[in-house]
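I am attaching a structure below and will ask some questions about it afterwards.
Excluded from the complex is one protein chain; the other protein chains are retained at their positions.
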Amino acid sequence: MTMAEAIRRFVPDGATVAMGTCLEPAIPFAAGHEMIRQGRRDLTLVGPISDALFDQLIGAGCVAAVRAAWVGNVSEGLGHCYRRATELGEPRPIRVYDYSNFSISLALWAAAWDAPYLPTRTLLGSDILRTNPELQVVDGVVRVPPLRPDVAVLHVQRSDAWGRAHLWGPLGISEEAGLAARSVVLCCEELVDPEITLSDPNRILLPETRVVAVVHEPGGCHPSPLQGHWRRDHAAYRAYAERSRTREGFRGWLEEWVLSVPDRRAYLERLEAEAVRVRVHRPSAPADYGDE
Amino acid sequence: MTMAEAIRRFVPDGATVAMGTCLEPAIPFAAGHEMIRQGRRDLTLVGPISDALFDQLIGAGCVAAVRAAWVGNVSEGLGHCYRRATELGEPRPIRVYDYSNFSISLALWAAAWDAPYLPTRTLLGSDILRTNPELQVVDGVVRVPPLRPDVAVLHVQRSDAWGRAHLWGPLGISEEAGLAARSVVLCCEELVDPEITLSDPNRILLPETRVVAVVHEPGGCHPSPLQGHWRRDHAAYRAYAERSRTREGFRGWLEEWVLSVPDRRAYLERLEAEAVRVRVHRPSAPADYGDE
Amino acid sequence: MSASGSAPYTPQELMVAAAAREIRDGELVFVGMRLPILAYGVARNTHAPRARALYELGLMRDRAPEAFLATMGDPPNVVAALWATRMSNVMALMAQGQVDLGFIGGAEVDRFGNLNTSYIGDPARPRVKLPGSGGGADIAILSRRWITLMAHEPRRLVERVSYVTSPGHGDGTPGWRRRNGLPGGGPVAIVTTMAVLRFPPEGGEAYLDSVHPGHSVEEVRARTGWDLKVPDRVRSTPAPTAEELGWIRRLDPEGHWTRSP
Partner (left out) sequence: MSASGSAPYTPQELMVAAAAREIRDGELVFVGMRLPILAYGVARNTHAPRARALYELGLMRDRAPEAFLATMGDPPNVVAALWATRMSNVMALMAQGQVDLGFIGGAEVDRFGNLNTSYIGDPARPRVKLPGSGGGADIAILSRRWITLMAHEPRRLVERVSYVTSPGHGDGTPGWRRRNGLPGGGPVAIVTTMAVLRFPPEGGEAYLDSVHPGHSVEEVRARTGWDLKVPDRVRSTPAPTAEELGWIRRLDPEGHWTRSP
């Protein structure tokens, strides 16, 4: 399925969308950019931290609310579009539901297990309890209610056409986001035969029953890194941070890197992305699934 | 470390011990048999289901309590020693704390996350709530309190000497048992160099900081299966079921297969275990951890 | 207990075939132990090619391995699995209502479909200690619908179980499950060595739906520990087809589950 079709069909206006679930690596930028191109509106974004992608969607006016622990630009600092939206209501006001990393993971596990809430001691003493009224203190512990995204968009190293995805490196909250979400859109660096994916069922991230679309999108996570494929493009993050300082600068960046680009292939051609391609390969030792 | 030393040092009388956490595969029989040889007493056994191992420890008089969802012999039926202990108090009475599979997993996750309890709808309407008074219904949901084993004994395909363990196949409750337990004793089929284990950090089951002993014990899970190494020895389970029907039969079995056997090597020699060794190998496709 | 001496199949083979037919194409099936392992294999290879199996130890599959499985954890069941994971992830799908059908074995079932796999007699000093719930209570409470398989004996089909390990329709009153917060739909059938009993869509009490060839309604009633409801018309359970029997015998070539005494 093309990215354009996957976003059109599975990320409607008003959807609650989990992205960036590995934290800094494997962020589905290509999917986010396609949401911007399609003019998606009123999204609720869900993630632990967001390394620039949420900032871009917010700046483009796609976002009504954010449920996250951190929104900014990890190596560069503040998220300028996030600031303009929250401080000035530009291009539109957004509602912020504050979490910490641990508590947003627990919110997704609560949804995954269909628990009414998960109790935890984290957040005790934090004003996050004051600004996110959904987090209640009862009997001295915080109750984190379930968070059910409509869709989790995950970029992975490889998947087959049936949605059996292999993801490696730090997993962040990818597993619980996928299990909590009503549906999963997979973006994969490599589309492989089932012989590859089923040769290692322990590395399959999620049940295929949850996956509604598999998009073969090489380089779809640039400028974030992807183990075995892409280094982090620090320069791109720095350039984005500088250009997004002003609203005009951001509009110029958006035009150049999103709106005037038809798809990810064209983006990568414009970018000369080969400079950040991983060239040192480090294959894992195989596991033996022998059975008889 | 030898099995004898690991059990002597890390499984004292009165310990709460999680075993059989993958359910039918990878059951640490060698560790359990060593506990019997060392005359361990007053253990509390923790597991989802137990395929014969708990029955053997109970019959040998090592056990004061069981916290489990199921104790028996999976392909053959009832656990005869378990029956004698619970029905007749022979060789000693044991206390049974009933769980279901899901709820014992939640109890371990509660301990892993230091949550005061985890709320769930499973067990509503079950008399397990009547016979395990620790499980309380509050506000229409069941509160499963944390369960913290003193030690989890896990048999895995391979580990290095520092306790970085690779386990594959169904995982059952192995991860949460290891994270909930105060310490982990690893029994490994293969003791490998760190280059092997660290080549695939996503397959490392638990943090090495939790592991107190690594025992290289090939065949230590017989008669349970181990993906890539051992088929299930159904005949051994059947023979055990038949011989353990009577107390005398069980004593004979125990003498022959545990008490008169100095260690696992001698057990395997007596057994002619080669008949259930896996001979078809199915290596997984490697993951590429390339970074630059 | 056997079907008529000349039957070309055993009672267990008929039970497997009857259980297999309960699996609809495309469903996610929580497969338990023993006969249901075979039932999934038969259904998958006959009328339900897109049915997927979920195993509580942490597996999802879309085909039955063509090897005998004594347990769900036998190594052939892992090869080419769609997901090898933690039990709690499998339970998550069930808690979310994603499991269409579950199978539970039991020692005792009562007229309202409650199962006992824990204690016969006083739990503090039981007359018989059964192995316990395993995943049974979870399946009974969380799956959308479930079925149990059992030998048809008066001591197994009882008026009321003394201990409810896996709740069915509770005390049989309308809405018992909903009132008590149980998310799943509860038991829909009891497949025995003599008959298939079913529950009304709204739950409540089991009734006789079909009698296996070689048995009679009277025999079934006599071997049932309560006054079994019998509708005007009771069907005869269809015998296993040649195709079904072929698959059963391929999956259990030595008759471990289906031809043992």
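Letters A, B and C mark the chains as written, and numbering starts fresh at 1 in each.
Assume contacts are C-beta pairs under 8 Å (C-beta built on N, C-alpha and C of every residue); 3 or more make two chains touch, one makes a residue touch a chain.
What you are looking at is a predicted structure, and each value in this text was computed from that prediction instead of being measured.
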item	value
Shown chains that the omitted chain touches within the full complex	A, B
Of A:V11, A:L45 or A:A68, the residue in touch with the unshown chain	A:A68
Touching the absent chain when the full complex is considered, from B:D139, B:E248, B:E272 or B:E292	B:E292
Touching residue (missing chain; options A:I173, A:C187 or A:A241)	A:I173
Hidden partner interface residues of chain B, rising order	112-115, 164, 175, 179, 198, 201-202, 204, 206-209, 289-292
Absent chain, residues of chain A that touch it	22-25, 48-49, 51, 68-72, 74-75, 77-79, 82-83, 86-87, 96, 98-103, 105-106, 109, 120-128, 130-131, 140-141, 168-176, 224-228, 231-232, 234, 237, 278, 282
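The criterion applied here is as follows: only the chains that are shown with their structure count from here on.
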item	value
Far-end chain from chain C, centres as C-alpha averages	A
Of B-C and A-C, pair with higher C-beta contact tally	B-C
Averaged-CA centre spacing for the pair chain B and chain A, given as whole angstrom	37
For chain A paired with chain C, centre-to-centre distance based on mean C-alpha positions, whole Å	41
Whole-Å gap separating chain B and chain C, where each centre is the average of the chain's CA atoms	27
Of all residues in chain C, the ones touching two or more other chains	59, 74-75, 78-79, 84-85, 88, 91, 95, 183
Set of chain A residues in contact with two or more other chains	113-115, 202, 289-292
